[in-house]
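A selection of the complex's chains, in situ.
Naming follows writing order (A, B and C), and every chain is counted from residue 1.
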Amino acid sequence: MNFTSDNCYGAAPEMLDALAKANAGPAASYGEDPISARLNALFAEIFEREVAVFPVISGTAANALSLSTLVPPHGAIVCHAQSHIAVDECGAVEMATHGAKLISIDRPDGKLTPGAVEAAIAPIQKGVVHHTQPSAVSITQSTEIGTVYRAEEIAAIGEVARGHGMKLHVDGARFANAVAFLKCAPADITWRAGVHAMSFGATKNGALGAEAVIFFDKSAIGDFAYRRKKSGHLLSKMRFVSAQLEAYLTDGRWLGHASRANALATQLAEGCRGIKDAEIVAPVEANAVFIRLPNSAVSRLRKAGAQFYDWMPPKDGINLIRLVTSFATPDEDVTNFISIARG
Amino acid sequence: MNFTSDNCYGAAPEMLDALAKANAGPAASYGEDPISARLNALFAEIFEREVAVFPVISGTAANALSLSTLVPPHGAIVCHAQSHIAVDECGAVEMATHGAKLISIDRPDGKLTPGAVEAAIAPIQKGVVHHTQPSAVSITQSTEIGTVYRAEEIAAIGEVARGHGMKLHVDGARFANAVAFLKCAPADITWRAGVHAMSFGATKNGALGAEAVIFFDKSAIGDFAYRRKKSGHLLSKMRFVSAQLEAYLTDGRWLGHASRANALATQLAEGCRGIKDAEIVAPVEANAVFIRLPNSAVSRLRKAGAQFYDWMPPKDGINLIRLVTSFATPDEDVTNFISIARG
Amino acid sequence: MNFTSDNCYGAAPEMLDALAKANAGPAASYGEDPISARLNALFAEIFEREVAVFPVISGTAANALSLSTLVPPHGAIVCHAQSHIAVDECGAVEMATHGAKLISIDRPDGKLTPGAVEAAIAPIQKGVVHHTQPSAVSITQSTEIGTVYRAEEIAAIGEVARGHGMKLHVDGARFANAVAFLKCAPADITWRAGVHAMSFGATKNGALGAEAVIFFDKSAIGDFAYRRKKSGHLLSKMRFVSAQLEAYLTDGRWLGHASRANALATQLAEGCRGIKDAEIVAPVEANAVFIRLPNSAVSRLRKAGAQFYDWMPPKDGINLIRLVTSFATPDEDVTNFISIARG
């Protein structure tokens, strides 16, 4: 019963097949291979427009490199206080940008809003060199607490960003979970809503280690290719990363995996409703459940081997815990968890 | 007939087996998994002493991160003019160190010598803030032109480095080829010779993408773990990188692969001897052959589909080309190449 | 009537005298001159202990360089949300540290407290590479809103810092104003209270451009001298900066200037008390007055040529303005201001 994170699960079977298939014979290195060459077209189909795709091997790399391309050293990036770039990447963005600043906004549902963005940058005087200048908004889709931005929410943020000359970036480490939930066109929650670039995640949803930085706006690509190389993120045998991305997008597997993970999270949440003192603290829209449970239930679960994070230190006999499901979480883990939690 | 680089060949079969095996069930992420936990002991056995091992996924990352740990922003790093860090990593070391300087020495056999290192740093006034301060020597083993440092050559450089308070770093992207050639204890050409840290490569010799930064001296580890994270090089599913390294070191496979690659290079060189106007320009000790061939031979080879790099622009009817063999280069590619080259 | 900032006033007369005197004959460059050589002893006397002194020419340089010496790239620095390093230095600290993070705490009196520091770093897991690690606390003395830390307040923060292995840094751009107010030994509010390093300002209090970075703890000096050079802050004719610092500390001028500035601020505050709807929003302890005034008074003042900053956009007919006095603010500017404000 491992609910600590979706990245605790390994690779989906098609990934290993894809690696084996990609392994046939020699191929040009550093992304000049035929599989990598197919990615632009593949993503173009998914996003219904021409895009520029750059595979990398971690979400931190995808975020830091894409933001360092969009944002100058004197820039400021508005993000959520719980966002991965703000709290879980050891200041990767600050280093990659050579000193840009994150402006963190804390809001209960994990989402930024146009008003919150406006308020965050209001104190900054435009064009005044003493202040880092608002240069980008970065949102996470699905969010760090398992909620999902609607297309119109993103479009509204996109409009604010555009009005201030800021770029809009999406950390899509769990983008598949968002699309699977919304059942929308990926275009609707990206470039049609004003997104310039995104980190498109596959690792948490079945890949071994594969993410893609996608630029929707060619003018935003800048020196990304050099930054990827200069930071050690251009792999010589890139075909093996590209092969994962190709397998991921083929036959809708990415959405299939995400749908399964989402469904398990919903099942977990539903199954725990009605437990005395239990409280689901955020809408369960993707593959995470944030739930308050009494200590007694938490103790029983841990004793039974369930793994998950305390999201806050326990208080008044209640634990706020995070449960994350994945494409590979066993069904019985979910049913067992519920049954033990209910006591 | 692909002799462009050893990284044009894919993965050795045991690598895919190792990935499949590593894929069983959930595991802690970010290198807290059991496979990663076994690496220190595994490398300790290879190197006959306790070491600290940090897997990463590219040679550029291994070099830039290890050197940024060893060298302050005001440091200078002595290296060969043809070294990967000097000419093929887009200034990765300069960025990761926040502005350290490479001092490049050009010497015909691809190797630094104690005298060359001394001469390179002689103009620098110690402790004078106007000058970047000599902080590390970085050598490549086997070198960029296919030669191999002997243990005593490294020890002599190590002594110079130590005398100046400099760290000694090895770019071991093709370390296996060097060990296979020397048939020595890995310890003899690393820590026993004064090496503080190294980039231990597996990618060019059979892995999909796996290198290990190894610190022989615990006091040199510094903030490496944070630097790896901050640069996006700590993978969530690190077990898949560690599994490659484990498979690589098991049953002497790393040396087996390297021996085969070395033998093919020797065979190539031997086979081309005696061709009119042909000249092997550097001792063939590892898996690369630098050879001058007449245009006519080069044309025939290219027409027949042979792939390789011109190392210099052709001159006086002669091409200086580089041929690199790998663990997976087909035997018949070598014999075909020779036969066509001989005309 | 210029109350926009103390840095709008030029140089105190003794500064120009000192420059003229320093100008006699040739002298060794880059701080090897006799005046610079006297600074350590001079500051040692002021601080009652051996110190290491490094002159620079701006407060931003002093802060960024000292903090980049104290804090690694993966570090986090706790500071006030209104601090200069957080909002007025365009991310200088983030760049100089190569990506450290500022953790900003907003509190009404401009001061950090031990509890606030503890709360700010509580969510950070120690030794976990995903999180920037608490490495320094930076306080401003006197604060950005004109309040002054008492010795015991700093000591309490120093204790918290020490408990977490963090360094304590003081941005002392207006340090003289604090000492003049407290009438304490400079030692009491620095090293005796656990301060490791400080930016000791002279520019705002009479110099043309002169600040000193002071290390109280020799082990904290690190590579500061190289960082100063590498960032272009080691001046060839450093004697002219050192001469300003010497003149500043001689005969207690630094405290004389600050006392005068402080007294004028108090006079301003006292003079405005009792104006209908006026409200002094923070204790006037140094040389700044933050006061709410009705629009009508503000309009009259601006019409009469008074210059000052709106601290917030006007609201409900009331303006919150900032008034800063300096060593050179004319007495009559203060009396005029009061008289016009009172209407």
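Operating definition for what follows: contacts are C-beta pairs under 8 Å (C-beta built on N, C-alpha and C of every residue); 3 or more make two chains touch, one makes a residue touch a chain.
What you are looking at is a predicted structure, and each value in this text was computed from that prediction instead of being measured.
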Given 3 visible subunits, total identical subunits the whole complex contains: 4
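Everything that follows uses one rule, which is that only the chains that are shown with their structure count from here on.
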Greatest separation from subunit A - chain, by CA centre: C
Subunit A-subunit C separation of Cα centroids, rounded to whole Å: 41
Approximate Å spacing (C-alpha centroids) for the pair subunit B, subunit C: 50
Subunit B, residues touching no fewer than two other chains: 226, 229-230, 234
In the complex with subunit B, residue positions of subunit C that touch it: 30, 72-74, 98-99, 129-130, 133, 223, 225-230, 234
Touch list for subunit A against partner subunit C, complex: 73-74, 76, 87-92, 94-96, 98-102, 123, 129-132
List of subunit A residues in touch with subunit B within their complex: 2, 4-5, 7-11, 16, 19-20, 22-29, 56-65, 89-92, 95-96, 203-204, 208-209, 226, 229-237, 239-241, 328
